[in-house]
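For this depiction, one protein chain was excluded, whereas all remaining protein chains were kept in their positions.
Note that the chains are named A, B and C in the order they appear, and that numbering of residues resets to 1 at the start of each chain.
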Amino acid sequence: MDHSAFLKSLEGYLVEKRREFHRYPEVGFTEYVTTHRIVEELKDLDFTLTVGKDALVSEERYGVPSAEVLSEAEERAASFGVPSNLLDQMRGGNTGVVAVLDTGNPGPHVAMRFDIDALPILESDEDNHVPTKEGFKSERPGEMHACGHDGHTAIGLGVAKYLHQFKEELKGTFTLLFQPAEEGGRGAKAMVAKGWLDDVDYFLSGHLGIGEHEAGMVAATTSRFLASAKLNVHFKGKSAHAGVEPNVGRNALLAAASASLHLHNIPRHKDGATRVNVGRLVAGSGRNVIADTAFMEMETRGETTELNEYMQTEAKRIIQASGDLYNVETDIEFMGEALNGNCDPEFIDWVKKANEHNPYVKEVYDVQELGASEDVTFMMKRVQERGGKATFMVFPSPLPAGHHHPKFDVDEYSLITAVSTFINIIRFL
Amino acid sequence: MDHSAFLKSLEGYLVEKRREFHRYPEVGFTEYVTTHRIVEELKDLDFTLTVGKDALVSEERYGVPSAEVLSEAEERAASFGVPSNLLDQMRGGNTGVVAVLDTGNPGPHVAMRFDIDALPILESDEDNHVPTKEGFKSERPGEMHACGHDGHTAIGLGVAKYLHQFKEELKGTFTLLFQPAEEGGRGAKAMVAKGWLDDVDYFLSGHLGIGEHEAGMVAATTSRFLASAKLNVHFKGKSAHAGVEPNVGRNALLAAASASLHLHNIPRHKDGATRVNVGRLVAGSGRNVIADTAFMEMETRGETTELNEYMQTEAKRIIQASGDLYNVETDIEFMGEALNGNCDPEFIDWVKKANEHNPYVKEVYDVQELGASEDVTFMMKRVQERGGKATFMVFPSPLPAGHHHPKFDVDEYSLITAVSTFINIIRFL
Amino acid sequence: MDHSAFLKSLEGYLVEKRREFHRYPEVGFTEYVTTHRIVEELKDLDFTLTVGKDALVSEERYGVPSAEVLSEAEERAASFGVPSNLLDQMRGGNTGVVAVLDTGNPGPHVAMRFDIDALPILESDEDNHVPTKEGFKSERPGEMHACGHDGHTAIGLGVAKYLHQFKEELKGTFTLLFQPAEEGGRGAKAMVAKGWLDDVDYFLSGHLGIGEHEAGMVAATTSRFLASAKLNVHFKGKSAHAGVEPNVGRNALLAAASASLHLHNIPRHKDGATRVNVGRLVAGSGRNVIADTAFMEMETRGETTELNEYMQTEAKRIIQASGDLYNVETDIEFMGEALNGNCDPEFIDWVKKANEHNPYVKEVYDVQELGASEDVTFMMKRVQERGGKATFMVFPSPLPAGHHHPKFDVDEYSLITAVSTFINIIRFL
Partner (left out) sequence: MDHSAFLKSLEGYLVEKRREFHRYPEVGFTEYVTTHRIVEELKDLDFTLTVGKDALVSEERYGVPSAEVLSEAEERAASFGVPSNLLDQMRGGNTGVVAVLDTGNPGPHVAMRFDIDALPILESDEDNHVPTKEGFKSERPGEMHACGHDGHTAIGLGVAKYLHQFKEELKGTFTLLFQPAEEGGRGAKAMVAKGWLDDVDYFLSGHLGIGEHEAGMVAATTSRFLASAKLNVHFKGKSAHAGVEPNVGRNALLAAASASLHLHNIPRHKDGATRVNVGRLVAGSGRNVIADTAFMEMETRGETTELNEYMQTEAKRIIQASGDLYNVETDIEFMGEALNGNCDPEFIDWVKKANEHNPYVKEVYDVQELGASEDVTFMMKRVQERGGKATFMVFPSPLPAGHHHPKFDVDEYSLITAVSTFINIIRFL
């Protein structure tokens, strides 16, 4: 089978796999079944697979779920049918897999990253939501692939199949990183720490959606990665009967409420875009008790690392002072991180040239503005500081609802657009 | 056995029963096992028992748990061994039991109320906490008898045993109401609606703890019941990616945070004490998503019904306006209520005289200030508006920690103090 | 002229004087003209007068106006016709006068206090406001006798006239303190420090209005004096252009706004009534500049000194933390104070007996609840700690509008009610 015919043959496979992953979403560091399925797809191909604990440095992960959550997920994975030796290799939230293929022919080292985690969102069951209508809606209520990583995983498998098939024609080495826990900026740094990117010449990654165009478009590079910090905040006050002696309490709920309001008050910065969000707040135990505890999940972002640091510095002072307002102790826990990042502009030309005769690509445009955070920046930075070149492409799609929304979905045509683009670049480089 | 000997014989029984209830706490409207146990104790005595759905008007209950919570509790009760016909009688959160004994001798109708529910509090496992040290700590993590209702239930059983035993000597009719869901002011009104208090001449109830004296003291009456309203507030906004398009969201978390702060700002009132508390706040789904929902459990109180209404009026406007601040919809749900109340002052004299030779009572004092809310006020009000007399006594105890605290406990000597006081009043009236 | 006839003759005098003072209000420590007029009335009577600097300890005054304000007021007084030697005696805000009359007959030392200051309120010019209708409205726009101190001053003069007239019949010594700056609790402590109350046997003072009854009623004593602290708060941040570089500023306006909200959040106290008020807030210099300064006038109150201290402790922490929220410096200035206070209950009997045949008094009742602050408590405390007895009476009146309101006014009949009561007590003691 030639290149074109093989790509043609992948079309159905990509859709099928994407839907399979969509039906079984797993949030960051609990992708036990997802990892298992990737391994199943790759194990008979010419790749050397490194799974779980050996694929990352455990201590460098951010925001690992509690032992209780992990052990429950592991039980689930076991009863799903994940073999125990594979499961053991992942226990404690060490999910993900790295697949390496050495063509034997001299040539560059090309790394590609595909993120595999889902989000804690309850998927829409409305009929006009395609996954619901077509019967591949999430089977795990409260978790959902609402950011397209189901597609990213499928794309990674498609690329792998191609590399295996055309190994003889290709040159150099290929490393495919199926990364856990991209959401919250929690997994990339731990894979980087393992050294996978240390001698990479070219780094490719990308995202479905983002830009709202018809499927078939490709952005050669991405700009405006927001540096980001993910923080958990614990407030510890003192409970008291709210009717009998309200003065005795130290109100953690009000401290957290005040922190929330004042965090969203951090002044805009002259040097560029900044963001702050308190996305979750849980406080108090009962209606008639002064709340003695509160818990907050928040994040800051900045168009540059400096802007994000400005936001963090302000945030820390505000959290401390909000505690002081109510005589409540505060504790800040660092949960995740993404860096600012820059794609190498050479890729604008390269991606265009590589795709010149690609029937799945209608147009390549120079750059897509992201305005969000991606921990792929840890990988790009490592490659670039070692002298390699990196890009993060975008494969746009009409979007019935925004990313992280219960009705998020993409046009599946963009799957083959993405796979064919990855492959054409590899052949071009 | 004579009166004194019988009381003596109850001492151990009261402690044993109190500890049994303490070990198995159940929060309001889930007291399936507790009701079952009460029925077990009473079923062979000369009482007519009315259980569950027939003991209250279902529709008049406040703050009934969700169907899911109830059904889980019912499964638990079934597996505990609650007989299915009894359980059927209670399904849907219709807990509690009313026991009536007619002596056959002409005389007044005396009603007594004992509340039986626990609190959603995780009991302390520290060694200096007596229930932990003595091995009768809650076996249901996250629920705890932290307000003494375990003791109240035991007292009710002790009084019942006495009434049965000395039925021949006594006159008139006795109604014992084992009331569910006192916490949050949710159960009393529904029992009143059933008519149990409509022709009562004397109404007696009481509380352990409250006043910090050595055990053996009795307050003949209680003052400063705070009228109270219990409200749940739902905020509905719109989610959005906090990095990509924060302007698109409508932030329910900030609306609820703002409501919390401003509710605690309601001006003090010239006419007396008021209270407000937002005791619980849960908002948002994830760190990087603008929160589209928030949920708040709150309450208001006032030294008079008018003061509580002032607080409610202010609260409703503030909640609405806090929603408007963030373009978020708000919905207020009424969850419970307690009235202001007044004990009939004649009881000061009566309780003193009745206890003149009671060896378990060191001193009777006139009045204990409560400064909290009690839905017993619904019962007192009904009795009084029909011409009956009512009191709510206090049986103080040294308190290692305040009511609703993980280390709350009472001196068990106050159990027999209470039972003997109830009985002596009955004989005196 | 006998006692009754003399009182009769005072009726018109009291109204005339009250209206004269009403027309020319002067706020605390600027009562130059008011003091001058009092001196004019008393200088030919048998009193020893001590004016201004000699009547108080300057350093013990609270909240003295700025040098600029005082010098402007002194110029005004000079141009009004206050003689320069008298004015010199008062310069720098040392207003007020003490008048002592020794009858020569052995007997107790009775002190009486009359406060003379006005408020910074613009008097109503509506026709249904009696002072406007009758033509004695304030001639000094923005200042107004809106708390009845114009009447208090007139009452003091009436009492003085009587003492002078009936000196021969009376026994002991009389000290009349015409006190400046009662509003804000700023003047009494400085007069106490001078020693005027050190050997007083009986202390009498009182207030017009407060209780809303028909004129002619008298409360023999007052309860619920609120202890109070008066604080000014200065916030110092950093200005910046709000469009160009908002992140550079440190926003004093928001720090003060936050402090205001959180101060009103201080929990209610189980032990009794508390109060807090931020009454004035001035911040920022221009619309497009981040505000670098803010200024706040606030107060706390408590039913007891302990409760007021609780409020102050909370307030100080909240102010500091509100500054920290915005990285803004805060400075708290102590501006005034009132104590809790208790009238000696013997006066209930004494005032009733003394007024038994007083035609100007319809009824004496035991006690009027105040629920506000009065720095007369400094004087009462000094008298009582030296073994003397003290009361603060109330002379109620129907009130078209509350105290400190632009339409405040009292029924002038209460003037003679008050004077006759003071005199009858003196004769009774």
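Here is the rule we go by: contacts are C-beta pairs under 8 Å (C-beta built on N, C-alpha and C of every residue); 3 or more make two chains touch, one makes a residue touch a chain.
The structure presented is a predicted model; accordingly, all values stated were derived computationally and were not measured.
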item: Contacting the left-out chain in the complete assembly, out of C:Leu87, C:Met298, C:Met311 or C:Val361; value: C:Met298
item: Omitted-chain contact residue, chosen from B:Asp46, B:Asp102, B:Asp199 or B:Glu245; value: B:Glu245
item: Options C:Thr34, C:Thr50, C:Ser138 or C:Ser373, residue touching the unrepresented chain; value: C:Ser373
item: Touch residues of subunit C, complete complex, unshown partner; value: 119-121, 183-184, 226, 228, 230, 239-246, 248, 251, 253-254, 256-258, 260-261, 264, 275, 277-291, 294, 297-299, 301, 335, 371-373, 402-405
item: Touching residues on subunit A - with respect to the absent chain; value: 261-262, 264-265, 267-268, 270, 273-275, 371
item: Subunit B residues that touch the omitted chain in the full complex; value: 244-249, 251, 254, 258, 262, 265, 267-271, 290, 310, 317-318, 320-322, 324-325, 327
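Assume only the chains that are shown with their structure count from here on.
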item: Chain whose mean Cα position lies farthest from subunit C; value: A
item: Touching two or more other chains - residue numbers and ranges from subunit A; value: 244-246, 248, 251, 254, 258, 290
